[in-house]
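Complex shown without one protein chain; remaining protein chains in place.
The first chain written gets the first letter, and so on, giving A and B; residue counts start at 1 in each chain.
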Amino acid sequence: MLELRGATYRYAGYARPAIHDVDLALADGEIVGIVGANEAGKSTICLVASGLAPASIGGGLTGTLTIDGEPMAGRPVHDLAARVAIGFQDPATQRSGITGTVFEEVALGPMNLGLPATETIARARAALELLRIGDLAGRDPARLSGGQAQLVAIASLLAMRPRHVVLDEPTAQLDPEGTRLVADALRALASAGTVLLVAEQKTDLLDTLCARVVVVADGRLVADGPTGEVLGDERLEGWGVEPPSRVRLARALAARGLDPSVVEGAT
Amino acid sequence: MSGPQAVPAVQAVQAVPAVRVRGLVHVYPEGTRALDGVDLEIAGGAVVAIIGQNGSGKSTLARHLNGLLRPTEGSVEILGEDAAHLRVAALAARVGLVFQDPDRQIFARKVRPEVAFGPSNLGLRGAALDRAVTEALEAVGLGDQGGVNPYDLGYSRRKLLAIASVLAMRTPIVVLDEPTTGQDLRGVARVRAIIESFAREGRTVIAISHDMRFVAETFRRVVVMRAGRVVLDGTPAEVFSEPAWPVLASTYLEPPLAARVGARTGLGATPTEAALVEAVAARDG
Partner (left out) sequence: MEAPIGLLETDDATLVARLVPPTPSPYHRLNPTTKAVIATVASLGAFVIGGYVGPLAIIGVVLACAAVAGVLRRLVRVSALFTLPIAISVILVSVFTRAGTTVLFTIGPFDATLEGVDFAAQTLVRLFAISTAISLFGMTTDPRAFVLDLERRGLSPRFAFVAAATVEAVPAMVARAGTIQAAQRSRGLDTEGGLLARARGFLPLIVPVVLSSLTEVEERSLALEVRAFGRPGKRDLLWCPGDRGWERAVRWGLALLLLVAIVGRVAGIVGATV
């Protein structure tokens, strides 16, 4: 259980808060998508939910982040890291740059936690297998496709066995193949019971991935509910979010008085 | 239309293709054969999308159009002139290339000088330069941000700034490398509007994109690349129609939902939402 309560966060050096009074609770086993226009506050919510803001990047937070009932305020980042992991857009800058193989890269997190080597190996192995990239173990992490590199970055987080994972637009920099690889991996992750918070522009992806979606506009949560309901909300475009293709198509047909059911089953 | 460096006027070039690529092969120094015999002719005023997965050669092809890369074999002609005889600085007046990552080019501390850099390199000065900058900023929706530090803008607006900085060069050919990456609904709509205004002005637009719906709804011609070759080339209706699906799938591309619905319900090639709606209306109405 990860919970943000009344979270208002201001980046260091800025007068205005980037998010206002955000309440967001993620129950165990839940996958929640965040959508919103650019600069609406999606990334900020990700940083605050992972504790990096303010623990690592400074700035001012009012309100609380609690994980499994424990307040996270004042904890060092390495302590947060084992409870909630965060992944970013660009796979290249998430690579440590100090490892020669994918296996070593994935093992870096658990090793940093000070675990015995046998446990580190077991965790790295399990993370690679969960994302079905065991065949990449011996590869040079600097020489992977974008999609593969993003999977390695996610596996590197999973190896730390966090109960919560936050991903900020994990497919934004990827080509269609990479997007599909990551989408499949996220589904595998969901079925493994990890709590997942995913910010995405690609609503078609969220539509098939999560049961619940929240919308952020101008730094505030303006909608929170079942995926079908939120992504089908008439106000979505007004919030700067592209509705999923099936919603747009059905709407376009209905607008002409045609039967929108033709869309069903083609996704 | 053109700057002081003599560039043929847009109307005059309609007779010759804007781009003519013949037998283009490019092998990088480390041995990667990024282009493996590309033949491509793009008419003046055409609006063309190039799609394909990363590594298929799209960006390598784009970099040949303004001479950043030179052919290992084959030739590139721009507006009827062999690009091999022109320096990059001269080709820049003919072909404006917008790179994918705006942070690889933004250097000025204010938005306006950033946009002015390209056209002033082409020799534009004074009031004409001011006008070019203002128009370009207006076109991308940054008209009121001229005095802002580019790094105070978010990523998507920096990306629009990068487009404006090439737009201001008023080149007859514009090449955009993944203009919609990282853009939201409004950003994508903005990019589409920019491309449509290019088309109205008679400029040739070539864009690389991973967004199939954007491609189907914005472009009149779609070129699909795989492993350094062109494997499909046609209208969106042709490229996204069912017979072409196996080729698309071989390069991990999926047609937009409208095309899939059209094919599944026997309505034929409906690459866009509008086309699908029309097809359903024709059947049911």
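As a convention for this text, a contact is a pair of C-beta atoms (placed from the backbone, for glycine too) under 8 Å apart; a residue touches a chain by one contact, two chains touch by 3 or more.
Remember, predicted model here, so these are calculated numbers, not experimental data.
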(request) Indicate each shown chain that the hidden chain touches within the full complex. (result) A, B
(request) May I ask which residue of A:Ala149, A:Leu181, A:Leu236 or A:Leu253 touches the chain that does not appear here? (result) A:Leu181
(message) Considering the complete complex, identify which of B:Val111, B:Met169, B:Ile194 or B:Met225 is in touch with the unshown chain.
(response) B:Met169
(request) Among A:Arg132, A:Arg163, A:Arg220 or A:Arg251, single out the residue that touches the unshown chain. (result) A:Arg132
(message) One chain isn't shown here. Among B:Pro17, B:Gly45, B:Pro71 or B:Gly96, which residue touches it?
(response) B:Gly96
(request) Could I get the residues of chain B that touch the absent chain, sorted low to high? (result) 63, 66, 68, 87-89, 92-93, 95-99, 101, 103-107, 117-119, 121-122, 151, 165-166, 169
(request) Determine and list the chain A residues touching the chain excluded from the picture. (result) 50, 52, 56-57, 76-82, 85-86, 88, 90, 93-101, 103-104, 107-109, 111-118, 120-121, 125, 128-129, 131-138, 142, 145, 151, 153, 156-157, 160, 177, 181
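Here, only the chains that are shown with their structure count from here on.
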(request) Note which residues of chain A are touching chain B in the complex, please. (result) 36-39, 89, 145-146, 172-173, 175-180, 201, 204, 237, 240-242, 245-246, 248-249, 252-253, 256, 258-259, 262-263, 265-267
(message) For a test of understanding, state which residues of chain B touch chain A in their complex under the given definition.
(response) 53-55, 154-157, 181-188, 210, 212-213, 252-254, 256-258, 260-261, 264-265, 273-274, 276-277, 280-281, 284-285
